[in-house]
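Yeah, one chain of the complex is gone here, protein chain that is, but the others are all in their spots.
Letters A and B mark the chains as written, and numbering starts fresh at 1 in each.
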Amino acid sequence: MLGNHLLEIKNLKIDVRVTKKRRLSIVDTASLIIEPGEIIGLIGESGSGKTMLCRSLVGTLGRRGAYIASGELKFDGIDLITAKQSVWNDIRGKRIGYVPQSALAGPNPVMTIGAQLAEAILQDENFPKSEVEKRSLELLNIVQIRRPETVLKQYQHELSGGMKQRVMIACAIAQQPQLIVADEPTTGLDVTVQAEIMELLKQIRKDFNTSIILVSHDLPLINEICDDIVVMHAGTTVEKIPSKSIKASKHPYTLALYNSRIDLVLPKGQLKTINGQPPSVGSWPEGCRFSERCDFVKDKCRTKQDLPLIEIGSNHQTSCLRYDEIAR
Amino acid sequence: MKAKFAKFKEWLLLPGGFGIFTGLLMLGTMILLGIIIPNFGPYKPDEFIGDPFLPPSWQHPFGLDQLGRDVMTRTFSSVGIDLGVAFLGVSIPLAIGTVIGILLGLAKNKYVLSLAGSLIDGINAFPLLIIAVAMLTFLGSGLRSVVVILAITNWARYARISRTRAVVVSKQNYIEAAKTLGFSRRRIVLKHIAPNVSSETVAYALSDFILVIVVVSGLSFLGLAAKPPMAEWGSMIADGRAYLAQSWWLVIFPGLALCWSAVSLSFVVEGISRRDRGI
Partner (left out) sequence: MSVTFDSYGDVIKAVDHVNFVLPKGQTIGIVGESGSGKSTFARVLSGLQIPTSGSVTFMDKPIQNGKNTYEGALRKEVQMVFQDPYGSLNPRMRIVKAIAEAIRQHQGLDKKASRVAALDLLESMGISNLDAQKFPSKLSGGQRQRASVARALSAQPSVLIADEPTSAIDQSAQAQLLGLFNDLIKKGLSIVLVSHDLGVIRYLSDYVYVMKDGIFVESGKSEEIFNNPKEEYTKKLISSIPGRSTK
């Protein structure tokens, strides 16, 4: 259907069942739109809700007792909130791929790499079993693994961190998904490996027109790779801005993140930090949640309840009340 | 007072709180009755009171056994025996095993390591009950022998846990920091390694306690530990077995007491494990 964004998230609220009566909001009014072939960076500190948002895209919220409380979540026109298992089975792994954080998950330790790739390939029930090996080698080549035939027989512990991630990417692209969700895929990996993996992702976008959501807390990385950046703080998306215009940000949080980059500081110079800590889930303050840490804060920031994203330029939205007063 | 109650309620709501509380309550009841009834109750465990096989009544809530003794008094006088023996049977191996394990874990001599390792694994290969039965036939039976045997064999289980843990702990950064800070070896072992190892072995000891109670009763049932006329759950059950159909109270009450003890401890252990895991 024309006019469908690839992914449309509007005012999404994700809650978690803590006890029978208590609910906590982990994500509250997150909004985000992605078109085919875009690489979007999702940046935020821990507790910002970015991981939960990713889980909602692959449908694994239920495992943690989390659920979507309100808002819209549409993938290529399909409503993912009310989607039944059968719909999810067609989407998860096939149309939306997932690359986990390198330090955490990774290939299954008791299966050979070949077995796992086969599993990913055979998600398509119609794929001929005889072609699986050929396709596996093809995938390993795409992710630039040398000597793929050897790797197919190896186990996860025999591979380096970088190779493990390449394998995870290979599994994720096996069905040529329209969207890949990459949650901190290079955190913990060496910087040279990180650079290679980022190049790989860019290549995949170029060759297959796949959209990628890249989650990270590393702003320079996101700035370099992504087309647009979505900034999250305390469960809310507070700004969306094109990468190249990051300096012209109209949200104090984004600016604070940008200014606290260590590579911008002279050696042993004054490090700029963001005041305070991100408010922890469940104890979000009234009004703008960044108000307690903001240099720009005014009284009205603390009282206004509803802070929607306002369109302020081409492809630029911010939720700061005082955005027009931010001079740069 | 109110603050204390609020704190208690908070503790209760944490993972495992209810389990630990219920378990301790059940256990406490058993221990309390085990103290009160044999010592302050109207009857003695070996006293012949009345007609054998008298069914439960107001004067004798658990009835009388085949020799006219009060089953209730006998049941509760066994608490001290079973729990007491089990306590010894756990704490001695715990102490010995933990110490040996730490020594082995920190040893660097290759021969010591492999020899000891094989010994420990060898002992651990046999289920406790089997070894106990085998050794009792050699050493002669009786409760004292049981405690001795437990001390001799059960320590290996603790040593294995303790040794692995000692190895892991000794590689941790805080131990290395203690070294660079110049702490004496003695201080490092006693104040840093030992506490972090014993937390594991003590945890194991709690669940071992349950096993040992059952083992002691089981051995008594076989006639190898407590013997008549001693009032002990296992031997009471053994004696009463023949009369089960008509005079069920001879067997059921000691059996229930055994279950009650084991279950209450299980609640406690499960509660603690839930609390550690955080669910």
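Note that in this section a residue touches a chain if its C-beta (ideal position, glycine included) is under 8 Å from a C-beta of that chain, and two chains touch if they have at least 3 such contacts.
Not measured: the values here are computed from a predicted model.
Participant: Thinking of the whole complex, not just what is shown, which of A:Glu125, A:Asp263 or A:Asp295 touches the missing chain?
Facilitator: Residue touching the chain left out of view: A:Asp263.
Participant: May I ask which residue of A:Asn4, A:Ser70, A:Asn89 or A:Gln277 touches the chain that does not appear here?
Facilitator: Once the missing chain is taken into account, the touching residue is A:Gln277.
Participant: One chain isn't shown here. Among B:Ala6, B:Leu25, B:Ala177 or B:Leu190, which residue touches it?
Facilitator: B:Ala177
Participant: Contact with the hidden chain only, please: which chain A residues?
Facilitator: So the residues of chain A touching the unseen chain are 45-46, 161, 190-195, 198, 217-218, 220-221, 223-225, 260, 262-263, 265, 267-268, 271-274, 277.
Participant: Determine and list the chain B residues touching the chain excluded from the picture.
Facilitator: Residues of chain B in touch with the missing chain: 172-174, 176-177, 179-183, 191-192, 195-196, 199.
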